[in-house]
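Missing here: one protein chain of the complex. Every other protein chain is in place.
Going by the order they are written in, the chains are A and B; count residues from 1 in each one.
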Amino acid sequence: MMDWFRTRGWALCMLALVGLFCLGPVLWQAVTSIKLDEDLVRLPPIIPDRATTVHYERVLFQSSLGQSLVNSVVVAASATAVAIVVGGLCAFTLARLPIGGKPVMLGLVLATSMFPPIAVISPLYLLMRGLGLRDTLIAVGLTHAVYALPLAIWLMTSFFRQLPGELYYAARVDGCTPLRALLMVFLPLARPGLAVAALLVFIFSWNEFMFALTLTASDATRTAPVAVALFPGLYEIPWGDIAAASLVVTLPVAGLAALFQRHIVAGLTAGSVKG
Amino acid sequence: MIVRAALIICAALGFGCTPTDDRPHDPNIVLVFKHGKLSGDEQVLSGLLREFERRHPGVIVREELLPSSSDQQHQYYAMNLDGGQAPFDLLGVDTVWVQEFAKAGWIIPMNAILPPAEQEQFFPGPIQAATFEGQLYAVPWYIDAGVLYYRRDLLERYGVAPPKTWPDLVRAAQRVLDGERDAGLAGFVWQGKQYEGLICVALEVLRSNGSDLWGGDRARAEAGLQFLRETIVRHRITPLSVGMADEESTRQVFGSGRALFMRNWPYAWALLQREGSPVQGKVGLAPLPSFPGYPSAPVLGGWMLASPKSSAHPQEAAELIRFLTSPDAQRLVALQMGYNPTRRALYSDASLVKARPLLTDLYPIFLEARPRPITPYYLLLSQAMQPEVSAVVVGSKTPREALEAASRQAARIIGSRDSPVAVEGL
Partner (left out) sequence: MIGQPSVKPRSKTGGIRLSERTWGYLLASPAFVLVGLVAVAPIAAALWLSLHRRLPVFGVDEFVGLWNYAQLWNDERFWAACRTTVYFTVLSVATELLLGFGLALLLDGLTNGTGKSTRWAQVMIIVPWAVPTVVSAQIWAWLYQPDYGLLNYLLHRVGLITQPIDWLADPDWAIHAAVVMDVWKTTPFAALLLLAGLKTVPRDLYAAARVDGAGAWQQFRHITLPLLMPVVVIVLVFRTMDSIRVFDAVYVLTGGGPGNSTETLSIYAYKTLFQTLQFGYGSTLATAMFLIVAAFSSLYLLLLRRHLQEAA
């Protein structure tokens, strides 16, 4: 099978097609974001002969997108931190410690993420309001952390299972508590797996829309996807601005993913395949 | 252990930066005004609110925005108002929600700030739509109604006058299309996507044929729906893509010179006439056509202001509503944001009319504009009707099948046990 791909030219051609498929729509957004308002619906030409930065100016300086990006970073980072810490402890337990009812626990955790968010959103909103957390970043971050927990736990459990048990027993015989063993022994080895889980949770939280929309109310707490949803006025949809905003919101995450991609493959390789 | 503690502290600090109510115990009264994002310069509304604060020392008004999507706003309001303690004192309500909110007991009557004598100063349509069991529950803020846009230059070229009847419109479109021989030119574009806007269009056609979507002469209703479908398949003046068109896509098509007639709301006028628009100076606006023997039947749109029952400051909220719908405020908003006022007197206001001459043309249309069915069941009925009309538009169902399916559903909704309200006009 690998002989096929020896003809590099052919392979690169395929890669170009793949690139077109994956990046094409995003590139089109980029082109749209520099078009003048009048040219927005003019096709041809695909690449406009005159460009403008007015959409980016409007988006970055005249709207609340800047603040919302900061909020998104705070929420996603916090949600990731909580999900990894809490989920990691739970995953370690499920992988190594002799507690009862593991399949039930795993199943329960998975089940909570199976329930459609739309039915949950109203009671959740009322819950947050009851706790006095309406319109706070805590509410959004907490919700994201909890809904990302099943995925994080699943990934990290299967990853911890891969790590050699002898190290753990050695540490325990030396007198470490299980927690210490986790921190001293497992964590350094587990970095790829944690990186994968962290990236997945971060992307999930960054892009999450429904909970973020419902649980926030003001400019100060809004996250990026919600800010993009606020661009259209009544009837009017400023396509150019939305295109610019979309790119601004996507690039940080794509960048982060690029930075982590080495860890992702390493982590996924070690963690998921052998089950 | 330390690492874990540190991580948790960092997370907590991260959560800690929650800049919400940074006002400590404020002796002032804070009114929260919840509304959807408006088009145009937002500073105008902020300016008005600051003016209100100036006139009422001790009161602060805080705006909280929702996405402009009507659906998302409705979802938000339903969740909050049902929960009891709604965290706002004023809300912007769509014309079609007032009956529902009033029936649910979620909003309070406004007769105190707008007694019946004063209601005469407003357009009759919105007042009707906002009156539930004899009481007014919301004050009309701005008004909208369906209108016909046409390409004046193209019609002049072929010596055709703006059509007054639907058959005339079809003839005019066919004449111009034959003459122009431009494959990219559409005759008539309207909103055919499966959403509330489609119901508006359908009502405008059916009511101008002496019938209605719910009740009325069934044969004429079918003919009306058939007309919509025929613009696509028989007269070929409308592209099939209207099946996915909403206000903005039709505005874009017309605004880039690719349509002869368009049904839309008045908001598009300013966008069509601005600098750089390919159709600047070539656009005309007219009342919607009707079928011979019947008057034009534009559908009423627009938004109103209401106050929830759970508000802690009903007096101040009522004052704010009164202020925002006062003649001066409405004039300002009309001048600088392009929203159409709900007070009739403003349409003869010299300075306003001079700055926005279109208002003279819009006045009779707004006067005629009829609300959608005035019943708390409206959203239920509309949700059942939208897929049916959409199916007719794209040809999956015949008008008869669609209307029958819709009326079956309506009977099920209204006739179900414990439905305590009788629906007039159904």
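Going forward, a contact is a pair of C-beta atoms (placed from the backbone, for glycine too) under 8 Å apart; a residue touches a chain by one contact, two chains touch by 3 or more.
These figures come from a predicted structure and were not determined experimentally.
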item	value
Interface residues of chain A (partner: the chain not displayed)	1-5, 11, 14-15, 18-19, 21-23, 25-26, 28-29, 32, 40-44, 46, 82, 86-87, 89-90, 92-94, 97-99, 105, 108-124, 127, 142-143, 145-147, 149, 153, 165, 169, 172-179, 182, 203, 206-207, 209-210, 224-225, 228-229, 239, 242-243, 246, 249-250, 253-254, 257-258, 261-262, 264-265, 268-269, 272-275
Hidden partner interface residues of chain B, rising order	71, 74-75, 78-79, 82, 100-101, 103-105, 184, 192-195, 239-245, 249, 252-253, 256, 258, 376, 379-380, 383, 386-388, 390-391, 393-394, 396-397, 418-421
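What we mean here is this: only the chains that are shown with their structure count from here on.
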item	value
Chain A - residues contacting chain B, complex	36-38, 40-42, 74, 77-78, 81-82, 85, 121-122, 125-126, 129, 134-138, 141-142, 179-180, 183, 213-214, 217-221, 226, 229-230, 232-237
Chain A-facing residues of chain B, complex	1, 3-4, 7-8, 10-11, 14-15, 17-20, 34, 36-40, 64-65, 67-69, 72, 76, 79, 83, 85, 87, 247-248, 251-253, 255-256, 265, 267-268, 271, 276-278
